[in-house]
Each structure stands twice: as C-alpha cells, then as structure tokens.
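Contents: one structure, followed by commentary.
Note that this complex is displayed minus one protein chain, with the remaining chains in position.
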Amino acid sequence: MLRFIAHRFVSMIFVLFSISVLSFLIFFATPGVDPAARIAGRNADQQTLKAVRHDFGLDRPLPVRYGLMMKKLFITRDLTSYVNRGAKVIPQVTQAAPVTLSLVFGAAVIWVIASIAMGMLAGVFRGTAIDTTVMIVGLIGISMPVFWLGEVVNLITQSRLHGSVFSWVPPLGYVPFTHSPWGWFKALLFPWLTLSILYIGIYARVLRSAIVEAQEEDYVRTARAKGLTERRVLFRHALRTSLIGFVSLFGLDFGALVGGGALLTEVVFGLHGVGKLTFDSLQNLDLPVILATVMYAAFFVVVANAVVDLIYAWLDPRVRRA
Amino acid sequence: MRDRKSLIALALVAVIGVVATGSSSARTTSHRGGTLKLLANAAGGTLDPQVNYTLQYWQLYQATYDGLLAFQKAGGSAAFNVVPDLAASYKITNGGKSWVFTLRKGIKFSNGKPVTANDVVASFRRIFKVKSPTAGGFYNGIVGASKCLKTPATCTLAGGISGKGNTVTINLTAPDAEFKYKLAVPHASILPASAPPNDAGSAPIPGTGAYYFSSYDSNKLLVMKRNPYFHVWSQLAQPDGYPDQITQSFGLTVEAQVTAVENGQADWGYDFPPADRLNELGTKYAAQTHLTPLTAFWYAPMNVNIPPFTSLKARQAVNYAIDRNALIKIFGGPKLATPSCQVLPPGFPGNKPYCPYTKNPGTTWSAPDVAKAKQLVNESGQKGAKVVVISANDEVQKAVGVYLASVLNEIGFKATEKAISGNIAFTYPQNTKNHVQINVQQWYQDYPAASDFLHILFGCESFHPGSDSSINMAGFCNKPINAQMNAALKLENTNFPKANAMWAKIDRAVTDQAPMATMFTPKHLDFVSKRVGNFVFSKQFYWLVDQSWVQ
Partner (left out) sequence: MSGAIVDEVLAPVGGDLAIAAASPWQLARRRLLRNRVALVMAGLLAVIVALCLCAPLYAHHVAHTDPFRSNLDGTTIANGKRVPVMVQSTQGLGLGVTPIGPTWDVHHYFLGADGQGRDVAARLLYGGRNSLLIGTSAALITCFLAVLIGVVAGFFGGLVDGVLSRLLDVVWAFPVYLLAISLSTVLIARGVSLGPLHLTSGSLLLPITIIGLVYIPYVARPIRGEVLSLRRREFVEAAIGLGASNWRLLWSDILPNVVTTAIVLFPLMLAIDMLTEAALSFLSIGVQEPKASWGSIILDGQDLLYTRPAVALAPGIAIALTVLALNVLGDGIRDALDPRAKLRRTDGE
C-alpha cells in the first residue's frame, strides 16, 4: 500500500510539472502573444519595447523564464499580471476561490439529493415506464449545452418574467455570504440549478445501473433469501455498495469543478470565480494568471484522481498490482 | 496666422471664464458632495499616469494630475486649447527650440509636499525611466532623449531640461509646434521626485489635481477622494470638482452596467452599451443619454506588402464596395456614426471633406459602387485570392469584421473572419511576421494635430517590420507622401494654417493610395444616471467626470 501511495504521489508531481511546462510552452510558441508590446503601450518606440522586454525578462532563454515564473508563483508568491500591471496573481485566485466553492458546493448538494432520488426510483421500478421516463429526463439534462441553458435561464429570470414571477432575482453577479446570506442564496440559486442539471442525469444513471447490478449480485440474493423486505435490501445492501462508484465519481467531478471546471456557468452568470478568472486570463492571454489558474485546476483534478485511486486500492487489493 | 488661433482661444477663455466663475459659486453650495459611482467591465491596467495609455484612466487623470500645460477643461472643441497649468506662463525662445516655464507658487501634491522645479525635472526623466509608451514618440525631441531611450535607468536628460528656482527650461533638438500638446497629456504629468523610477502598477502616486487616488484594486474598485491640499489656481486648467468621492468598480458585464445605471445603482458605465439596449436608451432614457461626435475613425488597414492588397486596384475595390450606411447599422444606426472615406475626421485640423470611393465621387459618401469594385478586382488580377479579416472579438468589432468578409466575398475574394482577443487585436496585426492582410481598427486622437493621424498611422517612421510595435499596420511607406508629411510638420512651426492646408492634400493623397478602407466617424454615447447633472464633454478627454454633480 505504501509503495502504491508513493507511486501515485510521484506520478501526480510528474503530471503537474508536465502541465506547467506545456502551458508555458504553448503560450510562448503562440505568435502575437508576446506581451512586451502590450505592456509597453500603444505606438511605443522600438527602444522602449526592447527595454520593457528586458525588464520583464522576456529576452532571457526559455528555461530561465520558466524557472523565474515558477519561483515567483510558488516560492516568493509575488507573481504579477502582464495585463493589469502590478496586480498580484495569487490574491486574485484566493479571492475567486470562495465564489467557485459556493457555486460548486450548492450545486453538488442539489445534484446529489436529486440524483439519489431519481436513480433509486428508476432502479426500483426497473423496466417500467417510470424507469424510462426518469432516465430520459436525466438524459435531457445531460444533452443541453450548459452555457445555453444558463442563457435561457437568464432570459427568463432577468428579462421575460423579471417583471412578474422572478422580480426577486438579483442582477447577475455574486454576493458574499458574509455580506448577506439571503442575498448569497438568491444570487446563486439559478447558477446552482443550471450547473446541477447536467450532473443529476449522469449520477442518476450511475446509481441506477449500480443498483441494478447489485440486485443481481449474490449477496443481495442471499439477503432476499433470508427474507428481508425489498426496501431493507435496497437501503442496507444495494445502495451501500452502489455508493462506492457514485462517491468516487463525485470526488472526480467535485475536484474538477472546484478547480474551475464550471467555467461556462461562471461566465454566463457573471460569477467571478476561478473559472471566470481562467476564462478572462485566456481571453487576455495573461500568462502569469493562466499559469496560476491552470496549475490550480490541474492540482484539484490530479488530487481528486489520486484520492479516488487510493480509495479503490484500499477497497480492492487487485488494483494495487495493476 | 498662428495668432488667429490664439485669438479665438483667448475669446473662448474669456467666455468660459465667465461661465466657470458663474458656476463656481454654485459649486461651493448645493451641488457639492456625494459619491459619483462609475462602472467598468475590467480595470484599465497600471495606474501610473506616465505609463497608462487607456482612455479609461486618462479620463480620470484629468482630475488627479497636472502637467506644465493642460488641455482646457471645457466642453466641445474648446477642450483642444492648451492652457498653462502648473506653469503660470511660458515662452518659446531660441527659434522654437527652448521652452521656458515659470512655475506657479503654492501648489502642493496630495501628500502635502510643495511642487518644485526639481519635481518637474524628475518627472521628465521618469518618462524615460518607466519606459512610457510615448517616450520615443512624443518626447524624443528633447535634448538627451536618445541617450535616455537607450539606457533608461541612468537617464538625466542632460542639456534637455534644467530647473532653477521656479523656472524650468526644456531644450529641443528641433522646433516642434506640437510639443505643447505633448506636454498636456497625462504622460507628461508632474509627479513628486520621490515617485518610484519604475512602473508603479497598482500603487497610486500622489498628484496635484482636485482629487487623488486613495485605493486601487484592479479586480474590484478604484477610489478617488478630494485632495486636501488642493486649491483652484486656474479655472481653465484644473477646476474644483463637485462630488466628494469618485469610484470606479470593475467586473460588471456591459448589460449589467446599463441595468445598474437605469436603476440608479450606479451613475455611468465606461463600456459602450450593447446593441440590443440602444433602442431602450434612446427612447425610455433619452434625457440621460448624451451623444457626442468624436475626432476618431474606424478603418480597415490593408497590408500593402502582402497579396492581394499589394495591388492598388484591389485596395480601392474594397473602398468602393463597402456600404458604409449598412455598416453603420452594426454600430447602432446613423445617429451614432457618420460615413467617411478619408483619414482626418470632420472638425479636425486639416480636414477637408473628400470622398472618391462612392457612386458620385466628391466630398461626401452616398452609396457603394459594387460594379466598379468588381471591375477593379478583375483588373487587379487578384480575383479569388484568400483573405482573412482579423478583428477583436467584442460584439461590434467582430460584426464589422464579418461584414467586411462578406463584402470581400461579394467582389471576388475568398474571405473568412477571425476574431481574436481584444487584448492582442491591436498589437498582433502590427507585426509583419503575423502576415495580417486586413483588420478592423479604430484610431482616437491623442491630441488635435493632423500628424497624429496621418504621420503616425501612415508614415514610414512608424513602420517597423518584425516588431509588435509598428503602428503603420498597412506597412504603407510612400516616399513622396512621407516627404510631404515631414515638410508639413516643419511648416507647423511657422505657419499653422498653411501646414493644415498641406495636411489636407496629404489626406487626399493617402486616401487615393488606399492603404486602408475608412468606414465611419463614430459618436460617443454616455449613459448617465438620473441624478447626474452638468454633463460636460471635452473633445479631448471625453466626459469630465468631476465636473458633474450627483446631488
């Protein structure tokens, strides 16, 4: 087990390192993104341009530049933006994190509750019209582009029905929980629903198939044979084993979303979270911020992956060999 | 004839002086106070007035920083007049090569320290030390500037600037009639000698204006408060403001900005309102919507060094084919823009209406001549050439790019449109290595002189192959025309009107060579909240925010 953990850890570091190098290289290999001219300003003199390039170390060899940037990001933690000069990068990420956490946490609560209900309903009534209907509804949720759904929600709540049913919906944007818990809730309700609709369908399906599979398994049959009621079988045995897959999937998705995976939802609802920060920095080709947000996102994805793997390894010794 | 211009200026000074004193008594009473809340989608970058080159902050610098000279704080074209600011007076000697300034007494920075000749000298050196974008463009005429450009860190401007008591002398290598304008833009702001010798970024630097920046967080908020050490020394150069505090908060989308101003939660949004809200602003909120013509133009530079636009006929064909009336619809309709074919905008020094690229060539544009355009493309031998139109990816510019691609396809090219990040849309097309054929740009004046359009955008001196800073995006370098430009620049020193007549001819010549397709002259739209009063729009620096009241 220890060897497995060590192995996972090394490959985690390797993946993070590769991603930082790749992001760095991709950015500097792209023509036209050399920030010197943008930093120097409109119609800057050639000599000024040269001086700016030197100031920002843009005339140094690539490995040195990479090293400098990583040092500023992780050691001295004073990396500054290329676009908003003087603006430190790390505080931008730490300021954006609570917004993303609020969004993802609320959405997760909704999707977990709704998908457990739907998945169990479909699993119990397997093969009936209820099963088909529930699954199709879930699939419809999966099939809509999330940014489009967000826009439709905005169209209804911010414009078409804003005068009547949805007059209580605040303008797009985030309200800090510490500022006003009720305002926080109101501002996030529709983003939560929009984001969770995608996941409800997926999780309900995972749960359903797990339940169905578990019902086929011997121990459930044994439990039934022992004369336990159908409901107790479902809750005690089937659900408990089904939840392992469910929980590990949840770990992966939650990790990706906290890292900024809810980018499109944040953009559409004007929430200044990590995803929006990533999006803006990409739009602005602001490398220091891109690197910081990409590393932040990759960290959560990789850690979630590793944790899920560890849980599997712990539960199932065969995985450790593979 | 330089005298006539200053006479007009004097007359205006008199008129505005009266108006201004009239309102200055009101200023101290009922309307004074409150917080003016401004909005912007994103921050404008560094707050350093000698580095920042965005309209967003130049507008705010008007109330926070002063130069030796200043553009008059007034509505309309009067804003093009240059008046003494921190200098009480100045005289030009030595055949236009020496400018001698006498500083006003008793002016203090917002940190309480008095303004001295030493601060002035240090500020001019700092332009080079912080590598101001215009260090090479505006201030390279100062003696010693070339050395400073090469080694900014040790810049002294020896022989170029000296201060003694309250006199500052600036020596130029050659007379420069436009130097007064260059002294009146924010890059020539006078800052304390103790200001850091590099870009101050988000740390505010003390200034002399009626307000000072008290805090700046580029993700949230910029706050301007009254400068406690400020007193009015010139109503024209730096009047007192009405609000006690001015804030600009960042992060709201343009849609949300408009809604917030409609609801009175904010007073003004920096960004241009989205097309689908314009009708609403023009009808329900007409009283709060201010439209002002700008001295600017939207144009499409065509790279004369890459096919198909190496051919003059191909370039002219594009000019003939663009339906400027249709194009203006993208911008919000004829109330928001005027068709144009030439470089210099209406009302600008040297402008003489000229439009060869229309159904009935003459002074104004009337209708496109697509038949002629198709014929020209045939004659150019470039029919069927592939063209990529580049534009920024915001709503309006992208739509203009898409329209251009459609026009190019119609007259026989094979065009696609590519929208790129607004952040690189200005620098990317400049570099010849990126092989941009045609792109959507707009140019807003720095100061009211024809050279700011013609010489900067189409002069050989601003074409630098392989550099991201090569603002002559067409790569247009026509030796005879360039010689005329340099002659006109020289003539400005002795005879301004004659020089302007010459610029008018140059404007014609450049338009005939078609290194660009001019599209239209835009108007500026300011949408303010109900409570904002006394809206004054300076043609130089736009809405003078501190001259409006909120109560």
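As written, the chain order gives the labels A and B, with residue 1 at the start of each chain.
Here is the rule we use: a residue touches a chain if its C-beta (ideal position, glycine included) is under 8 Å from a C-beta of that chain, and two chains touch if they have at least 3 such contacts.
Because the structure is a prediction, the values reported are computed rather than measured.
Trainee: Taking the entire complex into account, which one of B:319, B:437 or B:521 touches the absent chain?
Mentor: Missing-chain contact among the listed residues: B:437.
Trainee: Could you tell which one of A:109, A:136 or A:165 touches the chain left off the display?
Mentor: Result: among the candidates, A:136 touches the missing chain.
Trainee: Of A:198, A:277, A:292 or A:313, which one is in contact with the hidden chain?
Mentor: A:198
Trainee: Of the listed residues A:39, A:294 or A:313, which contacts the missing chain in the full complex?
Mentor: A:294
Trainee: To test your reading of the contact rule: which positions on subunit A touch the chain that is missing from view?
Mentor: These residues touch the chain not displayed: 11, 14-15, 18-19, 22-23, 26-27, 29-33, 126, 132, 135-136, 139-140, 142-145, 147-149, 151-152, 154-155, 159, 198-199, 202-203, 205-206, 208-210, 212-213, 215-216, 245, 249, 252-253, 256, 261, 263-264, 278-279, 282, 285, 290, 294, 297-298, 301-302, 305, 322.
Trainee: List the residues of subunit B that touch the chain left out of this view.
Mentor: These residues touch the chain not displayed: 274-284, 286, 289, 291, 323, 325-327, 329-330, 332-336, 388, 390, 393, 395, 398-399, 401-403, 405-407, 409-410, 415-421, 424, 428, 434-437, 525.
As a convention for this text, only the chains that are shown with their structure count from here on.
Trainee: Could you list, by residue number, the parts of subunit B that touch subunit A in their complex?
Mentor: Listed in rising order, the residues of subunit B that touch subunit A are 42-43, 45-48, 51-53, 131-137, 140, 149-150, 152, 198-203, 218-219, 251-253, 255-256, 259-260, 393, 420-424, 426-428, 430-431, 433-434, 456, 462, 464, 467-469, 471.
Trainee: Touching residues of subunit A toward subunit B in the complex: what are they?
Mentor: 31-34, 36-38, 40-49, 51-52, 55, 80-81, 83-87, 92, 95, 171-173, 270, 272, 280, 283-286
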